[in-house]
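This is the structure I have questions about; it appears just below.
In this view, the complex is presented without one of its protein chains, the others remaining in place.
What follows is chain A.
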Amino acid sequence: MDEQNKVRLTKSDRLKVFWRSQFLQASWNFERMQNVGWAYSMIPALKKLYASKEDRALALKRHLEFFNTHPYLAAPVLGVTLTLEEEKAAGEDIDNAAVQGVKIGMMGPLAGVGDPIFWGTLRPVLGAFAASLALSESWLGPIIFFLAWNIIRMAFLWYSQELGYVQGGNITQNLAGGLMQKLTQGASVLGMFIMGVLVPRWTAMNFPMVISRVENAEADMIDFAAISEAANEGVLSGDMLRTVVADIQAGMAIQPEEVTTLQNTLDQLLPGVAPLLLTLFCVWLLRKKVSPITIIGGIFVVGVIGYVLGILG
């Protein structure tokens, strides 16, 4: 091959491809999915590599074939394809099937890596963290979510595209090796742990149904009548109040009746046990191929009925 005649893609060409790859899914369609977006992302490179109308038409046709993967994991595939197109434009014998083969070969496994990492772990964890800040009326919630997500995302898009471009054909082997598996496993460990943390904290379930009412013996109760009498007569002293607080801390009752709700009983058993059971039940339903929307509908029905009957509140 005549290296002198080979057109090289500059960093600015690759930056253009990187910027456009963010619009990969704009014309996502049920027939060939991300195909137009893929061609759109490749155009800055194709423009540079091919000058004649015939070559450009062939190149566009080649890149309008079916393509679909995780929108961020398309970046390393783009990188590899840029190298391939560079070689092809320089006269290397790379046919359409080879280009398509690389794309199809990489998109499946990569989607399998991207979905659990980005959609399954990073976004729920970041989203839940930001939501907890937002619910305490802190503006840091949306700001942290937006900045953290986009910094991670853009860094990933650019560096994985560069990795694909530099590594060229080797990348598929690297991905088949342990790295991606390690990354997915590590992310899943973190994700499962955080899910366990979130389940009891942010599922709001309360069972106000009263199970038992026990009257407290008078001797076990703080004598509020005596205190209000003393206050009315103007003889209430600091010592009296201190005694009251000490009595409360020592476990004396402040209500004439001890009311135990279903929620109190559950909390004694294990706090958060109801959200846990609900979540596990949902996992089981999903495994039985019940659609999430059906489950959500079911929860609404249960919520309304439970509220009307006074079991849930």
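Here is the rule we use: a residue touches a chain if its C-beta (ideal position, glycine included) is under 8 Å from a C-beta of that chain, and two chains touch if they have at least 3 such contacts; residues count from 1.
Here, contacts and distances are computed from a predicted model.
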item: Absent chain [UniProt protein name; select from "Potassium-transporting ATPase potassium-binding subunit", "PTS system, mannose-specific IIC component", "PTS glucitol/sorbitol transporter subunit IIC" or "Nitrogenase protein alpha chain"]; value: "PTS system, mannose-specific IIC component"
item: Omitted-chain contact residue, chosen from A:V189, A:I211, A:A231 or A:I248; value: A:V189
item: Candidate in contact with the missing chain, chosen from A:L9, A:M33 or A:V77; value: A:M33
item: For chain A, residues in touch with the removed chain; value: 22-33, 35-37, 39-40, 43, 46-47, 53-57, 60-61, 64, 68, 71, 111, 115-116, 119-121, 123-125, 127-135, 137, 139, 141-142, 145-146, 149-150, 153, 163, 166-167, 170, 173-174, 176-179, 181-182, 185-205, 270-273, 275-276, 278-280, 282-283, 285-287, 292-293, 295-296, 299-300, 302-308, 312-313
